[in-house]
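Removed from the display is one protein chain of the complex; every other protein chain stays in position.
Order of writing sets the labels: A, B, C, D and E. Residues in every chain begin at 1.
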Amino acid sequence: MWVDAPVEVLREVRSGSTVPDDFDAFWADTIASARDAGGEVRLSPVDCGLRSIDVFDLEYPGFAGQPVRAWLRMPRERSAALPAVVQFTGYGAGRGAAIDDLLLPSAGFAQLVMDTRGQGDGGTIDPGFGTAPSGFLTRGITHPETYYYRRVYADAVRAVDALRGIDGVDPERVAVAGNSQGGALAIAAGVLAGGVRAVLAQAPFLSDLPRAVGITDRHPYREIADLLGRARHLEPTVQATLAYVDTVNLATRATAPAWFSAGLMDDITPPSTVFAAHNAWAGERHIVTWPFNGHDAGGSADLAGALRVLRRVLGRP
Amino acid sequence: MWVDAPVEVLREVRSGSTVPDDFDAFWADTIASARDAGGEVRLSPVDCGLRSIDVFDLEYPGFAGQPVRAWLRMPRERSAALPAVVQFTGYGAGRGAAIDDLLLPSAGFAQLVMDTRGQGDGGTIDPGFGTAPSGFLTRGITHPETYYYRRVYADAVRAVDALRGIDGVDPERVAVAGNSQGGALAIAAGVLAGGVRAVLAQAPFLSDLPRAVGITDRHPYREIADLLGRARHLEPTVQATLAYVDTVNLATRATAPAWFSAGLMDDITPPSTVFAAHNAWAGERHIVTWPFNGHDAGGSADLAGALRVLRRVLGRP
Amino acid sequence: MWVDAPVEVLREVRSGSTVPDDFDAFWADTIASARDAGGEVRLSPVDCGLRSIDVFDLEYPGFAGQPVRAWLRMPRERSAALPAVVQFTGYGAGRGAAIDDLLLPSAGFAQLVMDTRGQGDGGTIDPGFGTAPSGFLTRGITHPETYYYRRVYADAVRAVDALRGIDGVDPERVAVAGNSQGGALAIAAGVLAGGVRAVLAQAPFLSDLPRAVGITDRHPYREIADLLGRARHLEPTVQATLAYVDTVNLATRATAPAWFSAGLMDDITPPSTVFAAHNAWAGERHIVTWPFNGHDAGGSADLAGALRVLRRVLGRP
Amino acid sequence: MWVDAPVEVLREVRSGSTVPDDFDAFWADTIASARDAGGEVRLSPVDCGLRSIDVFDLEYPGFAGQPVRAWLRMPRERSAALPAVVQFTGYGAGRGAAIDDLLLPSAGFAQLVMDTRGQGDGGTIDPGFGTAPSGFLTRGITHPETYYYRRVYADAVRAVDALRGIDGVDPERVAVAGNSQGGALAIAAGVLAGGVRAVLAQAPFLSDLPRAVGITDRHPYREIADLLGRARHLEPTVQATLAYVDTVNLATRATAPAWFSAGLMDDITPPSTVFAAHNAWAGERHIVTWPFNGHDAGGSADLAGALRVLRRVLGRP
Amino acid sequence: MWVDAPVEVLREVRSGSTVPDDFDAFWADTIASARDAGGEVRLSPVDCGLRSIDVFDLEYPGFAGQPVRAWLRMPRERSAALPAVVQFTGYGAGRGAAIDDLLLPSAGFAQLVMDTRGQGDGGTIDPGFGTAPSGFLTRGITHPETYYYRRVYADAVRAVDALRGIDGVDPERVAVAGNSQGGALAIAAGVLAGGVRAVLAQAPFLSDLPRAVGITDRHPYREIADLLGRARHLEPTVQATLAYVDTVNLATRATAPAWFSAGLMDDITPPSTVFAAHNAWAGERHIVTWPFNGHDAGGSADLAGALRVLRRVLGRP
Partner (left out) sequence: MWVDAPVEVLREVRSGSTVPDDFDAFWADTIASARDAGGEVRLSPVDCGLRSIDVFDLEYPGFAGQPVRAWLRMPRERSAALPAVVQFTGYGAGRGAAIDDLLLPSAGFAQLVMDTRGQGDGGTIDPGFGTAPSGFLTRGITHPETYYYRRVYADAVRAVDALRGIDGVDPERVAVAGNSQGGALAIAAGVLAGGVRAVLAQAPFLSDLPRAVGITDRHPYREIADLLGRARHLEPTVQATLAYVDTVNLATRATAPAWFSAGLMDDITPPSTVFAAHNAWAGERHIVTWPFNGHDAGGSADLAGALRVLRRVLGRP
């Protein structure tokens, strides 16, 4: 059922999160030091039985130069430098299998699917932390510097950097896309990497966190409430940290155009939180709503729309 | 949690369903009259922005010659006649979007994804019935002749026929695959179409129905219990109809090799029902179990395994 | 718990559904063609062991003259022509058993309990469709002409016609009554049959559909959301169809007096949707609310109230 | 789903409850002292608008002579002395409304529907206890003498006595019937009142209590587990009390024939507990099972069957 | 998730409950007659293996002089007369074990933990009623005089009286405290006993009952809705009774200072009901809110705060 206010009201929603004073410096430093850490990009071809797509197991230096895995998929037939998309995935999923997510390379785009550190089964370590099925939302949350999503946002920016450096990729024609957690990462990379041409965020997570943590019982937002219900004194600390990763704050620094999508029955990332990010977006912005969908939002219809946007903004592959 | 007996016990499970006396005649007549009904296969290219795959909106004559929609996807680069796979989908899903399910064509196979009549959003009508999100399991269940799955199984066989007739497809190298409802349809087509080279059934539905309808509360099997809880006198009628579509009975007529997959935490198609079908399979048979998965079974790992099987059985594309 | 606004607010609720331009013509044609289709009323006495009530298995021509079953119950002792009530039942129930619902005949009324086509166990076929436990709300929903409830509303009107033609029934003294789906059918028959003397609707279904489909997760309204969550493009089509059966639109054509009942904890047909129908009712109208009841509303207290209304409006039997 | 063992196994189920040494004396004393307490039966006609049935608000002396309410319904047309049925109702329901349960009087039987003390809305007080929606199962449970169901069973026996004394009732032709809690009361009255001609128990409650309290999480059995989970030391006390009201122990003293009914998906009174009562029944016994029903068991089909039994055993009214 | 309005709104909440005309007389009479009933306080030392605390099984005359059990815990080392606290416990819990709740005596306070009659395992009888796990909220609810909480509130006042009479307790330095049901009892005793120095109520129950019974589905408030959903005619009676025990009405007579605590995710005693009591409090008042906690509110942090309050208000032990 509908979990939030009518669309007319959603269009006016503003988050109560405020941009920390050192927000720009925090991210500038984070990104700069990740870039300064250097490190190499390594590519290993993967034989997974595909004929029209080359799949590479890619490793690139992410936060603090730590190795991050990704799938790089390229159309086997390629001549001119390709337009390219960095794709981010949902909470807990990691980069998936080598044979997943073939849409963008089949459409002629170079595609990098980042393995979210510590999540899923893709082999990217969050150093010091083991593999886990959940709990990422509170990892290191007591300081912005140690917060898990600081590292992941840096990984996301560096994924853009890595893709731009791949032979056969046109570094001027790069977009970012993702759903749920992947939508938040697309926003982060779209705002922080510089020069990204389009941001596609389906039901983005990590938006309007001061409200999000209290208006739903569903995981993963609930991880915050579960933590603060046990460690009551941490609330100001946690809220202070979250302000650095909240997409509503990143949105105020946006210059690229963005396309959002929201399901009006979404009780995982409620539509009012998605609208809060959209409404704060400083660049050109678009949003589509799906009245009878939950966290799946527009599903493949969103993907088809994304393909149209990418072809228009990046040029046909 | 584990919903059924340990694997050692599952390997010995036998269904209580028995093959109706006129079972072979019933299906022979059904298939023959579907084939006799004739009708044309129509192909319309779809421009969905892909570059390495040609997608066609295909319409072919199914049960009683009624039009059935499908996606035909072919590698754009193709020279010799292609090995091919008919793919069936889960309950309620229909054929999905034109841009979904790109694995097989990316791997060089011709692929036909059948639109399950009346389900999803693909446009295939079950004549006389409208679009619905559920309820298929009881449609016309009072007679084997009017039962919904009689029509769908016939559609499935005719999908094999249609794919074999496509230019550029090698009619001798056709396999069938699917998960859940799609697994049952793969079994049906694999047994009834003739000459199918491999059957891949992930967590197949419609297996060991006399038990399946009572050992889980989850939909869709629950539709049967809900019906019989209201219309108590229908039980013998319903059981008699179900015997015609139960995969455990079809399995006794199998000649092709089959690969099954089961999640030991699957409370939608409990593993004992999958094993009942596997254990009854008269051809070469394989089964893989996933102890910590539910109805998703092996997920992409099953797909990767399927790709290896297909390349071995059908030959590399 | 209370699922909706306080009663003061409910009294002002207005549905956003609007009457289609051809609404009157649509229903006039539907009813006229059902009446033109002719067909006979057949009565078979049923021996179910009652002594003060005669029960007949009645078949009458409904939509398009298709046979509809009903129970006709008459007090065994009867002299003058009887006042009469057509009674409609809840979703999925059908007409029930011959021995159910003995209140009205015991009170001296002739009673016809219509078997809702395809539902329950009463034997009425929705031609082309089999018996089902659910899914009626979406059957044929892509066009007003093919929509299931068009047929059922026509059946309901023809039930009034049939009852008026029964020997021993006073055709001038007929009322209609029902709960949930039966309440919607009572409204439909009360508005469309002509000359109905009273409409009794307990927690009526199919009211204020544009809101109803989104403000509850409970079945059966959820069937609409489930459909539109899968077949996203159908929303305008579905909304257009639903406008023809929405009781809030029928209510604007009402001339008979109506008695509504609503449970303030009803999450199946939320009270705001019942009030929307009541508030739109063009005839004399009454509503009673039950603060601590759900979809059962006033239960037997509503029935006792209905009996008082019927004796007053139709005259004592 | 099926909640218990297969029917073959159920047929062999034996309860672990054992008959207390003073069981017969306990009940003999209880019934004798109730009868000795005397008290009058009072009848007030109720005008609820029925024409073929006379309804009386009846008050009779129950346990310790305390006043118990009931509905007495009689066919208005009556000549010879009528066969009669005492009907008992489910947990929390009370006697219902005057206009409920018209089947038996419409079939020509005199019917007394006992108001279960303290339950529902019928006005019967359990002296010292107020009205409540639940909690009866543990009321006074620390001694057999103070246990709630001792009083209710005595009320049930006295209801048979009261009905036998009504003018126009044939005291030799009395049966007892009920579902759930009403089934347990029918068993109690059928065993303890003497001379009852038939016992009809649909999904009877209070059967095989040592197992029942642990094999379901559903209310009302769960009230026992909730109590003993808090008051751990009470377990032997509670088990000792329950042995006096367990139908499996009463069953060993039965002489009348009994008809049981069980739903195989019943998680409120699981079928193994119903079978335990049936299997222990010392008189002629019958049981019917409904594989796809829960606590509703056979619903109206059970009622229709009951009517056939009553007409055969008591003679046609 | 947050179950109620934002804190700014909660600060303005007013209950719709109104103080009955004879409210003061009702309680004055109740307390006076309890006190007049006399009866002795009996103390038995309990050897539970503690060394720094003396535990006594205390029995004192409560409502109508009926015996009520309690634990009296005293620091073993004691010289001057001690400040003291009467502590009340949550729904169904009773006084707990002799070794529970050692905080206050370890901090130097004399502590009396009242056994809530009929609840838990502590041995206090509600005469005429047996032990039960639930159902207290409706016991005797049809008249203020027979209502269960009248007796319990009187017991609570008499617990203060009893503690004041204990050797070694300073009768001028007594406070009351409790959580949930215990919070309501603390309010009752704090208002009605006279001279209580501080009231500590964590997530108090029985507050703003006209709203509380409808805004949550959770037990125990739900017991009221369950009753009124069955016994519809009782609503005015029940509401009239509840007004006598509603803490919002008691609050208007308060003179002692009070400290409230509320969890903003509390769906058992929703924060708006706690605020309604706080906002009506006629004495000095304080409230602390816990945004990410449910019915546990501040847990041990509330206890630590209570200790600070007690040391300040009563003086250091």
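As a working rule, a contact is a pair of C-beta atoms (placed from the backbone, for glycine too) under 8 Å apart; a residue touches a chain by one contact, two chains touch by 3 or more.
Keep in mind the model is a prediction, meaning the values are calculated, not measured.
Chemist: Omitted chain: which shown chains does it touch?
Modeler: Checking the complete complex, the chain left out touches A, B, D, E.
Chemist: Have a look at A:Ile31, A:Leu227 or A:Ala280 and name the one touching the chain we're not showing.
Modeler: A:Leu227
Chemist: Who touches the missing chain here, D:Ala5, D:Ile125 or D:Ile215?
Modeler: D:Ile215
Chemist: Could you tell me which of E:Ala64, E:Leu102 or E:Val288 touches the chain that is not displayed?
Modeler: The missing chain is touched by E:Leu102.
Chemist: Considering the whole complex, which of A:Thr142, A:Gln239 or A:Ser300 touches the chain not shown?
Modeler: Considering the complete complex, A:Thr142 is the one touching the chain left out.
Chemist: For review purposes, identify every residue of subunit B that touches the missing chain, sorted by number.
Modeler: Considering the whole complex, subunit B reaches the absent chain at 1-2, 264-265, 290-294, 296, 298-299, 301.
Chemist: Kindly note down the residues of subunit A that lie in touch with the hidden chain.
Modeler: So the residues of subunit A touching the missing chain come out as 92-94, 120-121, 127-135, 138-142, 146-148, 223, 226-227, 229-234.
Chemist: Considering the whole complex, not just the chains shown, which residues of subunit E touch the missing one?
Modeler: 48-53, 75-77, 96-100, 102-103, 105-108, 299-301, 303-304, 307-308, 311, 317
What we mean here is this: only the chains that are shown with their structure count from here on.
Chemist: Hey, which one of B-C, A-B or A-C is the same interface as C-E, over half the contact pairs lining up?
Modeler: Selected pair, repeating C-E: A-C.
Chemist: With over half of the numbers shared counting as same, classify the subunit C/subunit D interface as same or different.
Modeler: Over half shared, hence same.
Chemist: Roughly how far is subunit D from subunit E, going centre to centre by Cα mean, in whole Å?
Modeler: Each chain's C-alpha centroid was found; their separation is 40 Å.
Chemist: Distance between subunit A and subunit E based on Cα centroids, please, to the nearest Å.
Modeler: Their C-alpha centroids are separated by 51 Å.
Chemist: List, in ascending order, every residue of subunit B touching at least 2 other chains.
Modeler: Subunit B, residues with two or more chain partners: 227, 229, 232.
Chemist: How would one label the connectivity among the chains shown: line, ring, star, complete, or other?
Modeler: Chain contacts: none of line, ring, star or complete; other.
Chemist: Strictly by the criterion at the top, what is the full list of touching chain pairs?
Modeler: Chain-chain contacts present: A-B, A-C, A-E, B-C, B-D, C-D, C-E, D-E.
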